[in-house]
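Apart from one protein chain that is not included, each protein chain of the complex appears where it belongs.
Labels run A, B, C, D and E following the written order; every chain starts at residue 1.
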Amino acid sequence: MYHHIKKLMYTVNVGEPDARFGKMLLEQFGGANGELAAAMQYSIQGLNCDDPGLKDLLMDIGTEELSHLEVIGTLARMHLKPTKTSRAAADADPLIAICGGGGVSLYNSAGNAWTADYLKITGELDVDLRSNIAAEARAKIVYERLIDFCDDTGSKDALQFLMTREITHMKAFMTALAAMEKPPLAVGLIKPSPKIVDQYFNTSTGTGDQGERDLLAPWNDESSVERIDAPAFQMFADPHLGTRKAEPIDGPDLTPPTEDAAQPVQTDHAAAAARKKSSARGKAS
Amino acid sequence: MYHHIKKLMYTVNVGEPDARFGKMLLEQFGGANGELAAAMQYSIQGLNCDDPGLKDLLMDIGTEELSHLEVIGTLARMHLKPTKTSRAAADADPLIAICGGGGVSLYNSAGNAWTADYLKITGELDVDLRSNIAAEARAKIVYERLIDFCDDTGSKDALQFLMTREITHMKAFMTALAAMEKPPLAVGLIKPSPKIVDQYFNTSTGTGDQGERDLLAPWNDESSVERIDAPAFQMFADPHLGTRKAEPIDGPDLTPPTEDAAQPVQTDHAAAAARKKSSARGKAS
Amino acid sequence: MYHHIKKLMYTVNVGEPDARFGKMLLEQFGGANGELAAAMQYSIQGLNCDDPGLKDLLMDIGTEELSHLEVIGTLARMHLKPTKTSRAAADADPLIAICGGGGVSLYNSAGNAWTADYLKITGELDVDLRSNIAAEARAKIVYERLIDFCDDTGSKDALQFLMTREITHMKAFMTALAAMEKPPLAVGLIKPSPKIVDQYFNTSTGTGDQGERDLLAPWNDESSVERIDAPAFQMFADPHLGTRKAEPIDGPDLTPPTEDAAQPVQTDHAAAAARKKSSARGKAS
Amino acid sequence: MYHHIKKLMYTVNVGEPDARFGKMLLEQFGGANGELAAAMQYSIQGLNCDDPGLKDLLMDIGTEELSHLEVIGTLARMHLKPTKTSRAAADADPLIAICGGGGVSLYNSAGNAWTADYLKITGELDVDLRSNIAAEARAKIVYERLIDFCDDTGSKDALQFLMTREITHMKAFMTALAAMEKPPLAVGLIKPSPKIVDQYFNTSTGTGDQGERDLLAPWNDESSVERIDAPAFQMFADPHLGTRKAEPIDGPDLTPPTEDAAQPVQTDHAAAAARKKSSARGKAS
Amino acid sequence: MYHHIKKLMYTVNVGEPDARFGKMLLEQFGGANGELAAAMQYSIQGLNCDDPGLKDLLMDIGTEELSHLEVIGTLARMHLKPTKTSRAAADADPLIAICGGGGVSLYNSAGNAWTADYLKITGELDVDLRSNIAAEARAKIVYERLIDFCDDTGSKDALQFLMTREITHMKAFMTALAAMEKPPLAVGLIKPSPKIVDQYFNTSTGTGDQGERDLLAPWNDESSVERIDAPAFQMFADPHLGTRKAEPIDGPDLTPPTEDAAQPVQTDHAAAAARKKSSARGKAS
Partner (left out) sequence: MYHHIKKLMYTVNVGEPDARFGKMLLEQFGGANGELAAAMQYSIQGLNCDDPGLKDLLMDIGTEELSHLEVIGTLARMHLKPTKTSRAAADADPLIAICGGGGVSLYNSAGNAWTADYLKITGELDVDLRSNIAAEARAKIVYERLIDFCDDTGSKDALQFLMTREITHMKAFMTALAAMEKPPLAVGLIKPSPKIVDQYFNTSTGTGDQGERDLLAPWNDESSVERIDAPAFQMFADPHLGTRKAEPIDGPDLTPPTEDAAQPVQTDHAAAAARKKSSARGKAS
């Protein structure tokens, strides 16, 4: 059972309404990674859940997301209100202006109606927790982008609050997954086929227009996997592939990537992103 | 650029076609967690990707999923072919029978057309990897359920192959995420607000009809988080909640869950699931 | 802000699960006239609303519908749980079985994902109240049909409760509309064009295969409206139709319906429906 | 059977095309409350209808709406035609420009394809009439908003004609509902549960950031309903709630709203709206 | 302007209602190739059309399709009516039963709501005529399949009438396309690039599990096209591919298909289909 208190979880103040920014905000109201999607995904997982501890967790966070829906909706409403009376504002979002009279509805930033196709609910608890961790990560980055495009202090405060809570939830779901003490690749009960599971299929080869190429990396080097280059052109060596009668044919140029090409430079990825971002901001302003 | 070889990645043999099972198989052809969704999610992430190593990974797996799409489609096609000529089979899936003449199309097991709303693509690499890990976990459990409902040996072989590859991919994405060496909660560049991020909002309280109740667990006990019971009825103590002027009001019965209620019994979750499943199978047969 | 209590608004007991009936129940969980549609329609109208009294009403009922969503979802979940383990049950709803592991999600009785296209939100208060009255009437009749198809006493009890509440809400919205004291046809501020507004266009004429024909009735007789027969074949007499230069042409046989054909027999409609229904039940059993 | 006359029901003249306004007009061509939605809702209700009088009414209005579809489509077409050749116009609606070559299609003002999810058809005549009354009210207000944003005299004339007809139809449906002589709350045949139907659940309490609060109003005061404050925290007193074994718990601060807070000021709502509107117009211009 | 006559274009008689067949019939009421799709596609093309002759044609056929919509809807309605009162019938189509009270709505045979995404409208007349020819061919084959699954004489008569008219329309659209006297490949005004347009890319090679292989056929032999085998592995010889700096790499085994493999045996395709069909019917009965 639900009860509603007429107080926002975070008070929303808006200086100058910005209808185009209001349209962007709808992404977190009625969009794919928005608050309704979060509220419904967790609450319905909770409704289906037989484990009392996880059910409690899912209902706690699912309910909090309903309160977030109210906050982001109120914020978007404030920015979109002028679409009722100003033609210029209405041009920023004709659907809200003409259909909603300046009021919000469950659309995303392109005016698409919210759909339950956004939800990921399987009823397998560890799987659902992984979907939730990913959902929170997506919601976090979307809020960050909204903050990046926002000039209004009050709006930024509310967005910062909502963004922060996604991290809180992400951590809670990660902790819950860890508490299940399942091996990370143990999904369900049926075991994967032993040899095939350790084969990495290198199905994309050659050199791209920007110099993209095969690289050796932890996920595809021979330390942990058997690398199968261009399987479309190879006979499968493994009899577990069974009834398959594939004949060997001459394949494409598959000279293995050299060792010195190895190790993509992901380690400084965050720093690189930061550099790119701040330089971009420089350019944008 | 793509090239196609007229050989399935896994040879498909079907004994007796089962149109109702064919309809179920469509879930992995044109469904939310199916092979087209996987192929498109990874390939488009790859197309957008500026990191050469991850781009290579995304294109490798995205391309493999296209080959899986061909396998599962061929399998479903074999089971659904009788819908063209047998009215009984057609009643199992009128859309395939009447519209497709017994041929498959991009529908799920309920006949819904595939939609890109299934995809999760943010352009933030670590976030996308999390979405991919979750996607693989979902695909794995869906294949397991299909195997559980399948009587045909040839179909099971092919499904086992496809299911196995999801684990392979899940591991590759996990390895790639680990290789980025980012702290697990470091999404994007903007930091969450310090105190609020450590507060757990207990928004669902009381005792349910089946005895569901608040439980202390690693994600909500005081060792790592500050627990806020029923925030709708509390004044926020933290000034970071800013402009909010909430007054304290008398709240609901919020006697904290006792310590002996703690620790939900997730540790034997897999075993419990196995027991439930085999007993259910006993009942079902 | 929302708070959740772990107790259903109405305790749900199910005797023998009936997966096909569970699929029907989804209509009120994730369907066009279901509880999520109601909860979202009223809550978002409330969020947009500047009138404190109506906002209070909309939030009261919107929040109650969230509690109904939980009740109907729990009921459907109980009926659909066997789809996880029994192939026969799974055939009744493959999507729930394969994708949801026997758990509910936001689908209707045909497996369509819930969409915000179901909602009617205009931001014009009297208009929204009319949409809400109609929505409650639809929800009521849908619950009645579910009760008609239900054999299980516990399920019927819960459905009767939910159905009853729709009447409660319908009355509240009607009372609120009456309290606005607006003339029933005064929508918005722009007046309709005087003469045209009183013209009834008889655009469907002749006699049907079942003897359907034009009938004189309160809505189209000359006491309140000017009847324009077959306007497609008439010159408009009214200059308010303005720039239109339509020339008179000879039209179809438009001998006016005779007076004795008048007054369709709607007055005994409820009784007739009851007779038809009970006789149908006799035939059906 | 249908026949088409090559003359619009209302001649359309457009001065200067305005592509952005044309995009807005699509809302009434292929949008949720537009003419196709109206035409289909009434015509299909008519097709299903066994009552000859109401069938006649539904076919009359359903057919007229097809003629309106032609008028609004022609009007939108005139405003959107420049999108074929002018890049600036094309930027206003790329979908119409690139896909349609400047021609209209069944999209709304955000480019969403028309969907039958917009329709409300239950086959229960009094229910369908309520849906139709609400649909006409929505269409009226949408036309009013289009007129408010329109500078072109010829376009306004046509919109005024179409808007007027919505009122005509609204009145006809209201008259038909009245002619059924059913008690307003008598939907279907199953009676609501006696006591529960008269309980008003006050599920939203407290005081909002803008001072929103509980108000006594005709729909929730004790003259006609039994008011249940915060039912999530109450034991239900009524045994008709049946198997429910809810225990009383201490609830939130539920001091009843005071009498002097009563009676929201809806009575001057229209006047207030008019004031707000004209002042807004003042600001906008 | 439209006028409706209360007589079906083809009188519909149904012997024994068959709810499952009624569900199939919905494919032509609210499905992708159904009558509403046809009516809307042609009528809106007509609305956009500046050529008076083709506009006349498009409105003639578009209007006739509206009459067909009424016929197929009435037929489906008769078969689905028992879903209102019989649980067994309701299980055949819960959506029609629960939501529609046994009345039809704009769904296809899987219960998907009709969407304007089905329509193909480009505003380029010869292109639209091609889309219409294909649409009529699709509608014809769907009607044929419905007839194949139908036992009821009256239903078959009506379906035969509707199927016949699709051929009539297909011929009319073909005649109109021929009357435009455009070269068959002259679409629009911009010429294709000369050499590239004559290259056939053989992007699918090898031998399939069922012996599928490359075949020489009129569309890919050297009489009319330049055959490029496995372009992904070839340097493009043509400088018109311009800025591309692709280096030659060793490709897969591309021994050209032998001449004796040439000429697929499509010439006896219809006969083969007929044989397969009648033998299938033998098996099915």
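Please note the rule applied: contacts are C-beta pairs under 8 Å (C-beta built on N, C-alpha and C of every residue); 3 or more make two chains touch, one makes a residue touch a chain.
All of these numbers come straight from a predicted model, not from anything done at the bench.
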Residue touching the undisplayed chain, where the options are A:G31, A:G101 or A:G188: A:G31
Full-complex contact with the absent chain, from B:D51, B:E124, B:D157 or B:D229: B:E124
Those residues of subunit E which, in the complete complex, touch the missing chain: 3, 5, 7-11, 13, 32-33, 51-57, 59-64, 67, 115, 117-118, 120, 122, 124-127, 130-131, 133-134, 137-138, 140-142, 144, 147, 154, 157, 160-161, 163-165, 167-168, 170-176, 178-182, 184-190, 192-193, 196-204, 211-215, 217-220, 224-225, 231-233, 241-246, 263-267, 269-270, 273-274, 277
Subunit B, residues in touch with the chain not shown (by the definition above): 1-9, 30, 36, 40, 44-45, 47-48, 56, 59-60, 62-63, 66-67, 70, 73-74, 77, 84, 99-107, 113-117, 119, 121-124
Contact set of subunit D toward the excluded chain (per top definition): 1-8, 11-12, 84-87, 90-91, 93-95, 97-99, 101, 107, 110-113
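Definition applied: only the chains that are shown with their structure count from here on.
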When subunit C is superposed on subunit D by its C-alpha atoms, the rotation angle in degrees, nearest 5: 180
Length of the line joining the C-alpha centres of subunit A and subunit B, rounded to whole Å: 12
For subunit D, residues contacting two or more additional chains: 3, 5, 7-9, 32-33, 56, 59-60, 62-63, 67, 115, 117, 122, 124, 141-142, 203-204, 206, 212-214, 231-233, 245, 252, 277
